[in-house]
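Complex shown without one protein chain; remaining protein chains in place.
Right after this comes subunit A.
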């Protein structure tokens, strides 16, 4: 394995953590247990959906607990067409 490959390889432990966070958030929601990440995901999705058509599985929300501070990561993949509409709307407004 090259040195670069070694550096790029992600530690499997953190992959495990992310996979678990995602699946458990869903399973808790299904079993009726409140889950912060799922609640946030649904509400953020509702706000975005008012303006842009987004696919549900293109939204990734992660909650990372660090020492003293937690970070909420929202990663939304917008379809190209809707991204264009957004720019178009912005340009119209600017004009």
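Following the convention adopted for this analysis, contacts are C-beta pairs under 8 Å (C-beta built on N, C-alpha and C of every residue); 3 or more make two chains touch, one makes a residue touch a chain; residues count from 1.
Here is the rule we use: contacts and distances are computed from a predicted model.
Of the names listed as "Potassium-transporting ATPase potassium-binding subunit", "Septum site-determining protein MinD", "ABC transporter permease" or "NADH-quinone oxidoreductase subunit L", the one that matches the UniProt record for the absent chain is "Septum site-determining protein MinD".
Residue positions on subunit A in contact with the hidden chain: 11-14, 16-17, 19-21, 23-24, 27-28, 31, 33, 65, in rising order.
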